[in-house]
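One chain of protein is taken out of this complex; the other chains stay put.
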Amino acid sequence: MLYSEKVMDHFTNPRNVGEIEDANGVGEVGNAKCGDIMKMYLKIENGVIEDVKFKTFGCGAAIATSSMATEMIKGKTVDDALKLTNSAVVEALEGLPPVKIHCSVLAEQAIKTALADYYTRQGIDPTPFVGELKDPDEEHLACEM
Amino acid sequence: MLYSEKVMDHFTNPRNVGEIEDANGVGEVGNAKCGDIMKMYLKIENGVIEDVKFKTFGCGAAIATSSMATEMIKGKTVDDALKLTNSAVVEALEGLPPVKIHCSVLAEQAIKTALADYYTRQGIDPTPFVGELKDPDEEHLACEM
Amino acid sequence: MNRFVYADNAATTQISPEVLEAMMPWLTDGYGNASSIYKKGREARIAMEEARHKVEKALGIPQSRPDYPVEVYFTSGGSEADNWAIKGAAHLMAPKGKKHIITTVFEHHAVLHTCATLEKEGFEVTYLPVSDKGLVTAEQVEQAIRPDTALVTIMYANNEIGTIQPIAEIGAVCKRHGVLFHTDAVQAVGNVPINVVEQNIDMLSLSGHKIHAQKGIGVLYCRKGIRLPNLIDGGAQERGRRAGTENIAAIVGLGVAIEAACADIPGRAAKLSAMRDRLIEGISPMERVRLNGDAVRRLPGNVNFSFEGVEGEALLLTLDALGICASSGSACTSGSLDPSHVLLGIGLVHEVAHGSLRLTFSDYNTMEDVDYILEVLPGVISRLRAMSPLWERITKA
Partner (left out) sequence: MNRFVYADNAATTQISPEVLEAMMPWLTDGYGNASSIYKKGREARIAMEEARHKVEKALGIPQSRPDYPVEVYFTSGGSEADNWAIKGAAHLMAPKGKKHIITTVFEHHAVLHTCATLEKEGFEVTYLPVSDKGLVTAEQVEQAIRPDTALVTIMYANNEIGTIQPIAEIGAVCKRHGVLFHTDAVQAVGNVPINVVEQNIDMLSLSGHKIHAQKGIGVLYCRKGIRLPNLIDGGAQERGRRAGTENIAAIVGLGVAIEAACADIPGRAAKLSAMRDRLIEGISPMERVRLNGDAVRRLPGNVNFSFEGVEGEALLLTLDALGICASSGSACTSGSLDPSHVLLGIGLVHEVAHGSLRLTFSDYNTMEDVDYILEVLPGVISRLRAMSPLWERITKA
């Protein structure tokens, strides 16, 4: 199981770690049992992601995908952020070992969940935008991804 | 499978190789199928083994036991020669690998067979002296010893 | 500045200079096949039998035949030895109607997966639970023995948490009940005194690369009279019971390694446990940590802690960047879904098991290594906890 240099870079020096006090979109996915929890904080203004931060409990790939995903959406519009796929994250990281692909799925979900929270806070039903999100407590699903 | 130095010495420089033109006791045991044939020539005078020679087709141990056995009976009385056992030959050779013990049995038999031939030529029934000898053509017995 | 500290000796060890030196002639000019009858072959054979004697001596095996030891078989490692012993004993006893095996829940996978294969073949396996410290008792074994029990297989010392089992007591129970007893002693050799006769061990597995010999060489001790069927059929090597041209270099190295490892077990244990205890004392005061395994019945070089709120792989990668090699029972390091069955076996919940760290020492470690680990570890843990939503949740609760 080998990580790319890019993964190691994002693991060793993760971008956007932390919390946003006045975030207007927060999402958490994964669970402790599976060994992966990702929490995303978004500060969205005028449809643009002005700031993003994350906290992650998880393996090297979990931290690296969180870091990369936040970089990829920072400064982007909400619409663009909604288009971010896990494969785009994997590609940006120059690949992930097969057993670690689920981390990128988790990162995509974390962002979608935070965006859903943003929509909800705005009084908008998020489903048309982010689709059906998996309940982060569905442990099995998450572990087996 | 390791041979002692003594075995290697008797294999490399076998004593008493050859034939005796006027032998008065000749015995051959073993068979080609099993990979061992020993032939002993005795020249006996006044109950004493004046000369002994052998020819052997067989492995290192077969040649070494033939050589050692001839040395052990040369100059001895027929009575003494009859007492030679395969274990005495093994001991004199400082041991033989387990799978090669049968060679020493063959050497003992070769001498007994030659002595039986000597008795027979003298018109004496050899059985009381040498016992029942195995038919050297009983291939299976010989191979499985 | 950065030190290099190899603290993963339970995973594998370096080949010691003495072992390599002993191997070199057999990697160069001494290439003869040990089955060949010419000098180059005979010399290889002699060297191999010498190594076998060293193994005998280390395990307390009486030298039945000085020229030809008959109970020590060289294998390709601990895994092959475990497979051979367990599958062999099962298939040996099955025709006698004995199709039941007793083991523990926290054996090495070489034992557990072998048992699983046998279950598919129709054998029944009892997996004894272990205590929260990782111990099993002879009474547990005795209670589990049934008339159809073929084999008890219990590891001498655990590779993750280092607990040492009461092997002599278990051996006595097995003997009393006429049940075959195998022990995986891969982690025990050199750390605790082993005597297969006194401890009533019928079969024992060990592995070279855990005691400074090469990887890919091991031993199965099998008491004379137990006619284990072969795992690897073929040529007449190992008295017809384990085929394959013998790896003389590795075998000779194993001989030297086991002799060295067992030359002064108390001295060795004292040195290693001094490092172990200093490390345990240094880590214990940290917040929300837990020592895994027994404090006393423990391999001298083994330290295993769980750090709440931290995931093991991230911890290992961070330590690696600081020059420290260690291991973890996290699922993420194994590519599996669940964290180590050993940590779950002693009752850890998943989230805690994910945050485990194993540090294991050998003769090549020093107190300075321990000090360096203690110097950097708290910072590493803090940093990971600071970015961990799990830690946030734990500390806020």
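As written, the chain order gives the labels A, B and C, with residue 1 at the start of each chain.
Methods note: contacts are C-beta pairs under 8 Å (C-beta built on N, C-alpha and C of every residue); 3 or more make two chains touch, one makes a residue touch a chain.
Please read all numbers here as calculations on a predicted model, not as lab measurements.
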Fill in the blank from the handout: Which of C:Leu316, C:Ile346, C:Leu359 or C:Ile381 touches the missing chain? It is C:Leu316
Exercise for the section: Using the touch definition up top, pick the residue from C:Gly77, C:Gly134, C:Gly190 or C:Gly293 that touches the left-out chain. Expected result: C:Gly77
Fill in the blank from the handout: Where C:Ser306, C:Ser327 or C:Asn365 are the choices, the one touching the absent chain is C:Ser327
Fill in the blank from the handout: Cross-chain touch to the chain not pictured, restricted to C:Ile15, C:Ala58, C:Met155 or C:Ala269, is C:Ile15
Problem - Omitted-chain contact residue, chosen from C:Thr126, C:Thr149, C:Gln187 or C:Ser207 - result: C:Ser207
Problem - Those residues of chain B which, in the complete complex, touch the missing chain - result: 1, 8, 11-12, 14, 17-18, 28, 32-39, 54-63, 97, 99, 143-144
Fill in the blank from the handout: Residues on chain C facing the left-out chain by the touch rule are 6, 8, 11-15, 20, 23, 27-29, 31-33, 35-41, 75-80, 82-83, 108-111, 113-114, 116-117, 207, 209, 214-217, 229-236, 243-250, 313, 316-317, 319-320, 325-327, 333-336
Completion exercise
Hidden partner sits against chain A at residues 1-2
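In this text, only the chains that are shown with their structure count from here on.
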Exercise for the section: Determine the centre-to-centre distance between chain B and chain C, using the mean Cα coordinates as centres, and give it in whole Å. Expected result: 55
Exercise for the section: Starting from the mean Cα coordinates of chain A and chain B, work out the distance between those two points in Å. Expected result: 90
Handout entry: Residues of chain B engaged with two or more neighbouring chains
Key = none
Exercise for the section: Mind pulling the residue numbers of chain C that touch at least two other chains? Expected result: none
